[in-house]
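Take a look at this one; I'll ask things after.
Only a single protein chain was left out; the remaining protein chains are all shown in position.
Chain naming follows the written order as A, B and C, and within any one chain the residues start at number 1.
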């Protein structure tokens, strides 16, 4: 189950959804809003989410993780809207028979969510500036050759 | 901070202790009592803990993780006493600047706790039998040569 | 020429000043749409950093586009 939340993620309640008598390992990852990014002091931030595709792509990621690291239960919630320092931006929880699958599925899910879902983060800095944060993998992606041939409009 | 708990681990309250405005990644692992182990249907279990050394060895593990995967905050609690199916037997939480350290430190800690701390698990099965559970790494440990030379007492 | 509805997100939307618009484009692929709308989304990002969807389905840059399609242009994502 993948969901977008417009308000605080209710982590305590969500944990109950993962309970499973056949699960021996439970791994959670939470992304928190930090007070600093690449040398800039962050005051708050906003997430813009294109929900239809964020949800379908999120569900796809959960299914891929299930194939690779069979788990018992999974739940993932990503915030949209305005967040303050310390707020939980994303919550990924996996319950599995053993801890190895729980850890690996959880890691796979958060890694993929960060690079694949149509979600954008705008940071507002204490100096009054703001900026859209670039995908962490962008530095590794090459220009596509076909792009050079296009006609500029 | 490493602690032994005689009653339910208060996971919701403990999460608050990890809060840190410079932490962007928070990883938790919980070990839950499963209803099955190696083909036996488990009814309940008991942990025996030798507290003085479990705590000192636990703190050592947390420090090793800090050296390897610098984190901001850590908290680990292991249960002693009687547990039912679904109960949380161990809780490991790490808050770090980035998710990579959070995941790796959390995994290192639980892996070491399972093989190093003087903690023993006795499983009670639905068929009325019970048994002490063997360390998961024991299959990989060889007999020590000096052992053969000892005098039997 | 094809009638294509182009949707802009995040920094693309801010630069275009609109969330979507319908344009007449001489475009065969999603990449053509991206390149021909550069003056709108204002991006000098390589397309490889961006993503595209056609009619609400994630697509490749060389996916074909037809008259009446909706093309969603996604600047570099940063979830989590």
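As a working rule, a residue touches a chain if its C-beta (ideal position, glycine included) is under 8 Å from a C-beta of that chain, and two chains touch if they have at least 3 such contacts.
Predicted model, so just to flag it, every value in this text is computed and none were measured.
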item: Shown chains touched by the chain that is not drawn here; value: B
item: Option from B:36, B:57 or B:100 whose C-beta touches the chain left out; value: B:57
item: Among B:5, B:94 or B:113, residue touching the chain not depicted; value: B:113
item: Residue ranges of chain B at the interface with the undisplayed chain; value: 31, 47-48, 50, 52-54, 57, 78, 89-90, 110, 113-122, 132-136, 138, 141-144, 146-147, 150-153
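One rule holds for everything that comes next: only the chains that are shown with their structure count from here on.
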item: Chain whose Cα centroid lies at the greatest distance from that of chain C; value: B
item: Per-residue multi-chain contacts in chain C, two or more chains; value: 80
item: Sites on chain A at which at least two other chains make contact; value: 31, 110
